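If you scroll down you'll find the structure; I have some questions about it.
Our next item is chain A:
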Amino acid sequence: MEKSQLYAAITAIVPEAVTAEGKQFPEVTVTPGNVRSVMGRLKEEPSLSFDILVCLTGMDYGTDLGVVYHLRSYTFNHMVVVKTRIPDRENPAIDSVCSIFPGAEFHEREVYDLLGIKFNDHPDLRRLFLESTWGYPLRKDYKDDVNIVLK
Partner candidate 1 sequence: MEVKEKKVGLENEEYIINMGPQHPSTHGVLRLVVALKGEIVQRVEPHIGYIHRGIEKMCENLTYQQIIHLTDRMDYLSAHINNEAVCLAVENALEIEVPERVKYIRTIMSELTRIQSHQLFWATFGMDLGGLTCFFYGLRDREKILDIFEESCGGRMIVSYNTPGGLMNDIHPNFQNRVKEFLKYFRGVIHEYDDLLTGNVIFQERSKGMGVMTLEQAIAWGLTGPTGRASGFSCDIRKHNPYSAYDKVTFREILYTEGDVFHRYLARMEEMRESMNIIDQLIDNIPEGPYTAKMKPVIKLPEGEYFQSVETARGELGVYIVSDGNKNPFRVKFRSPNFVNLAPLNLMASGSKIADLVAIGGSLDLIIPDIDR
Partner candidate 2 sequence: MEFSIYDFSSFTAWIDQSLRASMSPGLAVAIEMLIIGVVILIFYAIVGLFLVYAERKVCALMQNRLGPNRVGPGGIFQTIADLVKLLFVELVPIKNADKILFSLAPYIVIIASFMAMGALPFAKGLHAIDLNIGVFYLMAVSSMGVVGVLLAGWASNNKYSLIGAMRSGAQIVSYELSVGMSLVTIVVLAGTMQLSEIVQAQQYGWFIFRGHIPALIAFVIFIVASTAETNRGPFDLAEAESELTAGFHTEYSGIRFAFFFLAEYINMFIVAAIATTVFFGGWMPFNVYGWEGFNKVMNLIPPFIWFLGKTGALIFLIMWFKWTFPRLRIDQLLTLEWKYFLPINIINVLIMALIVLLGWHW
């Protein structure tokens, strides 16, 4: 499938999304509440069938937090990037996609651990690497004077 066709197909499936042009992969920006339904549709649509969750990245954009999903299709070998931004820094929450991609379980725990984003309906949301008393180190405003020494 050509890139422009892919854009068109994705826009048809996800009408509420903003698709950015001129990027490495087609990009879809959705609101946190829509993530699960958008991902579900992208996976179920037979002409797209984004059935592999390659990567799930937690982001801190400085002002708001975000989660970036990289999806790939096993049949067509094309990729899409689904992005979402969570403006609430105090108590960020987003829907979990574990029910669609079981492999997201560890990814989401990692994001929760390092950025403090809560995933609703996650089967086992605990911290993955760090202790429960630790802060959220991947946030830009994280301070650790003992372990982080900047020159």
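As a selection rule, all candidates are chains of the complex that A comes from, given by their letters.
Keep in mind that, in the parts below, a residue touches a chain if its C-beta (ideal position, glycine included) is under 8 Å from a C-beta of that chain, and two chains touch if they have at least 3 such contacts; residues count from 1.
Note that the coordinates shown come from a computational prediction; the quantities given were computed from them, not determined experimentally.
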Chain A: touching candidate in this complex (1 or 2): 1
Footprint of candidate 1 on chain A - complex, ascending: 23-25, 51-55, 57, 59-60, 68, 70, 74, 77, 79, 81, 101-103, 105-107, 110, 114, 128-130, 137-138, 142, 147-148, 150
